[in-house]
Structures are given as structure tokens and as C-alpha cells.
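For this depiction, one protein chain was excluded, whereas all remaining protein chains were kept in their positions.
Labels run A and B following the written order; every chain starts at residue 1.
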Amino acid sequence: MEEQLLVNTRDIYGLYPHVHVWGFPIAAYLFLGGLAAGILLFATIYYLRGKADEMPFTVKIAPIFTFLIIMVGLVLLVYDLHHKLYVWQLFMTFRIESPMSWGAWTLVGVSVFSLLWPLSYIDDIEAYLHERNWRRLDGVTNFIRKFIHKWKIPHFIILMFRKYRTFFAYILLILSVILGIYTGILLSAFNAHPLWNNSILGPLFLVSGVSTGSAFVMWLSNNKKERALMSTIDMVLIAVELFFIVHMIMGMQAGPEAYKQAAHLFLGGEFTVMFWVVFVGFGLVLPFILEAMEFKGFHIHPAVPALLVLMGGLVFRIIMVNAGQISEYPF
Amino acid sequence: MSFNRRNFIKISGVAGAGVALSPKLSGAFQSFFKEEKQPLKESDAIKVPTVCEICFWNCAGWVYKDKENNIRKILGNDIDPHSNGRLCPRGTGGLGMYYDEDRLKTPLIRVEKDGKQIFKKATWDEALDLIAKNMKTIDKKYGKESIALFYHGKTGPHFKHLLQYWGSDTNAKPASAQCLITREAGYIATYGAGLASPEPTDIRSTDCLVLIGSHIGENMHNGHVQDVSELIDRGGDIITVDPRFSTVASHSTKWLPIKPSTDMALLLAWMNVIINENLYDADYVKQYTYGFEELAAHVQKYTPEWAQGITTIPAADIYKTARMMGAASPKVIIHPGRHTAWYGDDTQRTRAMAILNAILGSWGRKGGFYFPDKITLPTYPHPEIPKPRWTWREISQGKHKMAFAGITNEIMDHALPEYKGPFKIKAMFFVATNPIQAIPEEQKIIRALKNQEFIVAVDTMPSEITGYADVVLPEATFLERLDDIRTSQHKSPNIALRYPAVKPKYDSKPGWWIARELGLKLGLQDFYRWENFEDVLDWQLKQVGSSMEEMKKVGVKHFPRKKPMFLEKDEEYWFNTNTGKIELYSTDFDEWGYKPLPEYKSHGEVPSGYLRLIYGRLPMHTFGRTLNNPNLFDLKSEPLLWINPKIAKIYGIENGQYIWLQNPKGKVSSFTVKVRVTERIRHDSVFLPHGFGNKGRIFVDDGTVHEMSRTYGRGISDAEMIHQVSIDPETGGTGMRNNFVSLHTEKPKPVKKKKVKKDTKSKVDKNSVKKDKEAKVKAKDSLAVKKKKSLLKDPK
Partner (left out) sequence: MAIEINKCVGCADCVVACQTENDVPIGYSRDWVVEKVKGYYPNIFLHFETQRCNHCEDTPCVRTCPTGASHVIEGGIVKVIHDECIGCGACIESCPYDARYFHPDGYVDKCTFCDHRVEDGLNPACVSVCPTNCMHFGDLDDPDSDISKLIVKRDSYTLLPEAGTAPQIYYLK
């Protein structure tokens, strides 16, 4: 018999029996970050490919949401900090080694651009709304336009942005890829947790983030063509995701003891049902089938697979955040 | 997570400025944001000498204070031979005793309010007047001798002297009969000298240390722990005999897992081997001992093969260990242990250990037992002490010839309503001792307490006994008071000073002040012709060539030895026995009708369905008195009941589960205890650390409840489960190891239905129905909450 116990009482928050200092807020933050990255990725790619007018929702409208999504994510992040009042210390330094540091800077960049991007399209957005007889938001768009024109500096910035939009689109494209990778690398940087500490996790999070982005567009777009395109992309992404998941688990199974135990969390362990049924089943395979069926001509409301993918993305991050903290090196 | 408002208010004023700071600069502005407590630098510390009062080892140390007069830490005094500058966890955490917010804060007097018994806060004058008045009443009715004192620690003597001055010498230390009196008697009968404290074992030079009935490391007798550690470094042999795989067993050369209650068989078998194989120190035996032939003939029947059947230790191991001892002789120590009151033949067992030491020639030899030396301080001049008509001697020594100190249980017997003899006890003082936990047979103690006309409790913390007291007096902790100079024995004679580091917290007072004020109210001013106890100590110190001023600077002072530490070769030495020699055959015992040579006697088997209750210590607690200390509570907040995995499987008990215990008399434990399933314990026994399961709680008229809030109701009190006490005939020592418990995952019903007596005093303690309810709620809570917070990491 082997026995191991603490002699002194060490009843400290979040340490025993497993480290658990991160919970839902961080999972949700990662999800929102990935989602925002996905939306911006599509917006910039299709803009650069010159499809701004063909795919107005993807390029012009969807980015409006990214700013809000990022803000909600940031609020969650700050909420989860324990020394909140010192949050400004994040921006006193730049540490390339710490994903959280460059992630924070990236977020700032992305949030600035994701604010400027729709602002620069304010006229197109209004036109898009009018096209669909949505005049309730006229007050808001007018207010924003007035605001921009009232002072010189914002006006100048927006003008510059419009002028060099292609250049900024490239920057935003890069930033959004970084943001997507960051949400995965954030976790895989922690070598204390074997489940997180693998090189597939970054790409997996990126793909999953992009997939949720495409699902988001698919859900809210009114353009059939846009939807069909996004649906196709999403199917490809889901396939890639499934491939990565198999790859990740096989990699861990072939690793040292601690990694096998990490994989066991999904293979008979605590998170088996959550992972395979809720995430893989309802979050990946089912939407894939639904999308494939629609592709074949069955009529399925696009919100169904889209919401399933979004749900899957969130559940995936909740699972990874919680299971990862359980996965530790055996003492 | 907690959000500190103080920080918030402070930071909001400078947040704007903060953003502009570069990270490098922000360190310099640290003080702007928050006044973080910085560690105390050695050079900034104010050091006050102290003598630790957490246990009887009484290590000397320094109290470190900062400039704001806050006690920050306690460290050992480097020149103190008890601690060598290293305090044990309890000493280091001793400051928690001072900071504990559950301390008794003001004097309390029992009153009746709306038909309920509660306590009323009182001034010292009121409380002491009431005590003096009652003492005088008792005196008129029964005589001064009827007031008994139970005491412990350094405050005890103040009250012992007070009562002696007044005319009562009826006193007892529970620590005596419950603990080491049997050992002292065994050594006095053999060597004509007891061992006292710290035991004069020269572990620093020994080659072989035998621990039978000692769990050094868990008992944290500081000096000895350090000695054993040094012995491990030197590669010396340690032989540990214990039914439990104790901590020191893991560090031992040889561990003998003995069947409990059979130690005597092993000791006799060792003697058999040592004598028959001529491993003993023949010259020493010839020169210094008496009765070797009788002993040699006596132990012939006790062969290792015979002992194997009794102790379950293989005979080969008995031979092997006996030869190890023989090879090391005379640098071998059969450690006397300390708590030796086990099975009712304990004086005989400790005598067997003393005899083993004698035939191996270790007494008075390097690597064995040294002759300790100490400083005796003269007593401050006072008038002649009145001679009482009877004292503790009349109570104890009639039955037990070797009872050289008051026997608590005997005194308690004289306090029971059924006692009709001349030595009645009608009032009690409890000073720094809690009989409910310290003395076995709780029900009897409670009957004795209820038969008293007046009870006074002096303590720092509320405990069970405070609930029975008529007056409760809050004492200052050892960090706030002055006590007698420590003059205990050691290799080099030394004295150590405890000086108050800070003023007493709340309305507590030092023991000497309480005793003196009460003395004045009793008209004993002639005995208290000093104002401040410091004057007494200064006078005493000056008699031996020191002073208060010097001692405040050094804390500990050493003096030259007056006699050699070991026997010279062929030295003539007179032992304080009838024959002047080490009595292997005790002539006194022969005369008094006790067995002159130790014999093996069976103590019976464990009844079926029960397990033997082995109690012991935790290194971070001194039983009940430290449990509520915030720092030490942090180290160990609840006891674990050790159970062998085989037993756990049979009972279907899981690691970490909370269970009840019941003893053969049907008594069910008040609370539950957390189980630790471990291979470290024999299948026929359970192990429970002593002192937990506190249920002392008193209600005060201002609506507050005084209790040890952290430790209240945590774990089971082993004292509560003890159902039979085996009295040692020679000393009256109370053997408590022949006790058994059964394990229950559901709360069992008590076998006998107790009548709920309508006694006024019991209400304050809390009635039994409520207790049951609370225990149930507690158990539920603890199961739900504590399971979640389990300290146990999953074995992977």
C-alpha cells in the first residue's frame, strides 16, 4: 500500500486536491478571444480578396461584434484577477516569453482595430441596415458619424484608415491569427499540466476559434451565398479539428506516464462523457452532419449547427481549463 | 477572493500617478500603495528572554518584538541546553497562545439568571472577594484541608504556596499519576534516585538507544529529539519497540512490532539473553548492584522463545537486539520514556527497564545515564508555614507506598458524595489543568465536581473545567508574565528567566499577582511582604551570584558542575537505597509486599468486536492546551484515527471518512473523528492523538459564548472513551492502555440509558440532548464540507 498525505493543514484556496485557480471566466475568455479572432480573420481575408461588397456581413457587419466580444472577454479576465487594481502592470512591460503578456498587448491592438474597422465602414453599415429596412439604429449611426466629424483627430484617423485599409487589413489579419493562437498557447505554456503542455493545443484552439467564427457569421448572415461558403469552411475546419484531437490524444498516449494519465481523463476518466458526447458529439460531429445534410439539399435552419458549434467551442474550453488543472505530475 | 477595502481607498488616490510609473520605479513607491508588513530584521528586534510554557520541557528562548511592541516571533536561546537555540513547532508557534482571540478575557462569576446558570463578567476585586469568602466558609465547615489544588506548569507553584501558607497541602499534579510517577518509582526503587526532567540520558555519546514506550519525534521532547538526530548522524543503533510504526521507528535500525500490553515479556526475555550469554557488564554488576543471582535465577524461565509466543516478535529478533545492546554496553540506553502509566504493573515494568540499564552498566556511564546537576535557589524569607492536620500524603500513601506525590484519582475519590471518611474534599482549585481531558473516567470526575461546594479555575483558555467552575480567573500567558526561575537539571547546571515581553492582554493577570492578591484578602500579608514578584526573583538570583539585570540580558546562565558527570573507574559510590547499591532485587518492595523482581503478567486480550485504543501525541500539539492556538491549529486542525487497512475493509470504512467510537461500557463518543487508513498501525489497535474532542463551552451574561472556537467539537477525546483504569499498586498510577473501542459509521445508541439528572451545574456545561443534536449536525457538516476540502491527495 502506498499512502501520501499532508502533515500540516494546508487548506489554501485553489491548491488542493488539485490546483484550481482558473474556472469558467477564463474558459469563457478563451472562447470569446477565439471567436473574435475567427470573425476578424474572415473579415480581413475576404476584404483582401476583394469580396467586401459580395460578402457585406462577413467583412463589414460581423466585426462590429468583435469589439463587444473582446470587451466582454476582458471584463471576464479582469474579474478573474486577484490583484485587480494592479492590472495596469500588464502594460508596463512586454515579455515575449509570457503568452499572457503578448496576448494582452495583442488584445489591445485587436480591440483598437476592431473598433476602427466598423467605424470606417459606418456609411456602408448604415446602407446595409437600410437595405434591410432596419432604421431603428439610425440614431446610433448618426451619433457616431457626428462624433467622428466633430473633432479633427478621430476624423483624421478614420480617413487614414479608409485610405490605407489594405495595409491595416494585413496587420489585423496577423493580429487575429496571433490572438487565435494565443488562446491555445496560453494553456500549453504551463508545463506543470501535461494535458495542456502539448504542441497541438495551440493549432487546435486556433482552428476551433476560427470554426466558431465561421459559425457566428453563418448564424447571423442573411446572405445565402455567405452562409453556404461559411458552412463549407466550417465543415473543413471541423474535420481538421477532429484530426487534431485524435492526434493530440495519440501523442499523449505515446508519452510518459503523466501524459498517459492526462489522456486518461478523456479515455474513461472524469471528463470522458463531457468530452466525447458533449464536445465531439454535439459540438463537432452533429453540426458537421447537419451542415453536410444542408449541403445535400435538406432544409435545416442555419442557426442550429452554428449554435452547436459555438456551444462546442465553449464546452471544449471549459473542459480543457478544468481537466488541465487536474492533470498534474504524479508526486 | 477577498477584496481589501483599505487597499482600495489607498490606491484610488494614486492610481493615476501609478500608471505613469515605470515598473522599475514602482518598487520605490511601494509604501504609497500599501503598508506591507516586512519581516523583522535581527538588528531592529527587541529581544526579551522567555522560558516556553507550551510543554514541560521548558526551553529557553527569546521573544522578538518590533518597535511597535508587537510580538513577532519566538526563537530558541543558543546557550540553552534544553533547546540549543532550536525550539520545536509548539515553542515557535507559542505566540499564537498570546494572540488567540478565544482567550479568557475577564474574571467570570457563576450566577443564576432566569433559572439558567450563566457567567457574569466581574472585576478582579469581586472575583477574589468571592473566592476568599468561600474559602473561609469551607474552612469553618470542613477545615482548610478540604480545599484541594490541581495544578500544572509554572503557575501551579504560586497557588500551591498560597494554599500551603493558608493551611492546605492537599494537592496533586494530574501529570504525575497519569504520566510518569510509575517510572520515577521504578527508578527510585532500583537506583534510589528518580529521573526527573529532562531525563539525564547521554544520547549524544551512546551507541545503542532502545525506545520501548517512547515515540521521540512525535513527543517532541526537544533536547532528546536533537540528540537522536545527532545519533542518526553518527550511525548509532536505535531499537524501537512499538505496536505502531512510529516516526522514530522509521529512523531505527530495528523496529520490533510488539503486541500491545506484552512489553514486560520482551524486557524479561532480553534480560534472559543478556545474562545467559554473558553480555552484561560483569564488573559493574559486581561492584554496584545487589541481587544479581536472584535476578539471574528469576529470568531463566523467560526465554526469547517463550516471549515470541506472547509478544509476537520472532525470538531471533529478540536475540539479535539483545546482542546489539550487549555489544554496545555500557554505551547503551534503555530510554525510560515518560508516560509510563499503562497497564497497572507499570512500576514493575519501568523497574525491568531500570534493571536492564543496570546490568548493561549504563547508569552513571558515558553514553548511558549521566548524573545531572542543578542550581537550587533559596526560598524568599517568609514566616513558618502552618502544618495542616492532613495532606495529600494521608490520602495517597496509605494505599500506595511509592506515591511520592499527590495522586489525582485518589483525591477525586475523596471528593465523591459516597466518600464518608475523614479526608473529605469540598472545594477545588484548578490551575492550568483540565481534569475532564487529563484524568480518566470522565463520569466519575463530573460526579466529584458536582459534589463540590466551590470550584475555582485559573487558566488562559476556556476548556471543559471552566464550565464547572464557580469563579473563572483569566491568567496571562507565559509571554506576559513572570514566573519562577527555571532551575531544572542538566549536564551543566543552569538557570533561565522568563520575563514578560508585553503587558497582559485583555483583563488577564499573571499567576503570581492573582495568588498574592488572594493571599492578601485571606490575611496572609506576612507571607507576601513583597510588592512585585520581580523583587523575589532578584533576591533569589542575587543569592546565587546573578541578578535580574544580568538574566534579562542573557536569558540563560550556566554554572560550573559541583560533582562529576559519570562514575570514575572503580569509584566507590553509595546509592540511596537500603543496601547502598543498585537494587536489582528491591528490598523495599520485598518488605512492603510488592514483587521484589519484575514478573510477567498477562493483561488479557482485546474483546471480540473491539480494537485496542492507543493514544499518543502529535509533534505540533501539547494535547488540549495548544489545539486552539491559531498557528498550531494551522499545523494540525483535527486528529486522524489510524486504522489498519484490513480492519477498514472489514468495517467498510474509507480513508477520510468520519466515524463514531463506542467503548464496551456503551459510551458513545460526543463527536466524530476522521479515519486514516494506514499500514503504520497493527490490525488489533487504533491510534488516536490525545487531547482533541473539546466540548467546553460557557455562556456569559452579555450573550457571548466562550469556547475554543477553532477546535471545539473536532475529533474524539480519547479520555472520554477510557472505560477502565488499571491502578498501579506501588504508586497509584492510572494505567489507561487497557481500553477498547468499536468503530461505527452511523451513530450508535448508548447501551445504557443515562438518567438526565436535574443538576444545576450540568446546565452550564450543556445538556446531553443538545449535545447529541450538535454532534449529528456537526458530523453531517463535516462529512459534506471536509470531504470536499480533503487534505489527502489522491494516491496516484
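For the reader, a short list of remarks on this structure follows.
The criterion applied here is as follows: a contact is a pair of C-beta atoms (placed from the backbone, for glycine too) under 8 Å apart; a residue touches a chain by one contact, two chains touch by 3 or more.
Quantities reported herein were computed from a predicted structural model and do not represent experimental measurements.
Across B:580, B:630, B:666 or B:748, the residue that sits in touch with the chain not pictured is B:630.
Only one of B:139, B:218 or B:470 touches the chain withheld from this view, namely B:218. Annotation for chain A: contacts to the undisplayed chain at residues 1-8, 10-16, 19, 21-22, 80-84, 86-87, 89-90, 92-93, 95, 97-101, 103-104, 189-193, 256, 258, 325, 328-329, 331. In the full complex, chain B touches the hidden chain at residues 1-4, 7, 23, 26-27, 29-30, 33-34, 36-43, 72-76, 86-89, 92-93, 95, 217-218, 220, 222, 225-226, 228-230, 232-233, 245, 247-251, 255, 257, 619-620, 630-632, 634-636, 644, 678-683.
Just so it is clear, only the chains that are shown with their structure count from here on.
Spacing of chain A relative to chain B, judged by their CA centroids, is 63 angstrom. On chain B, the positions that touch chain A within their shared complex are 1, 7-8, 11, 15, 18-19, 21-23, 26, 620, 633-637, 645, 676-679, 789-796. By the touch rule above, chain A contacts chain B in their complex via residues 1-11, 13, 16-17, 82, 85, 88-89, 92-93, 261, 330-331.
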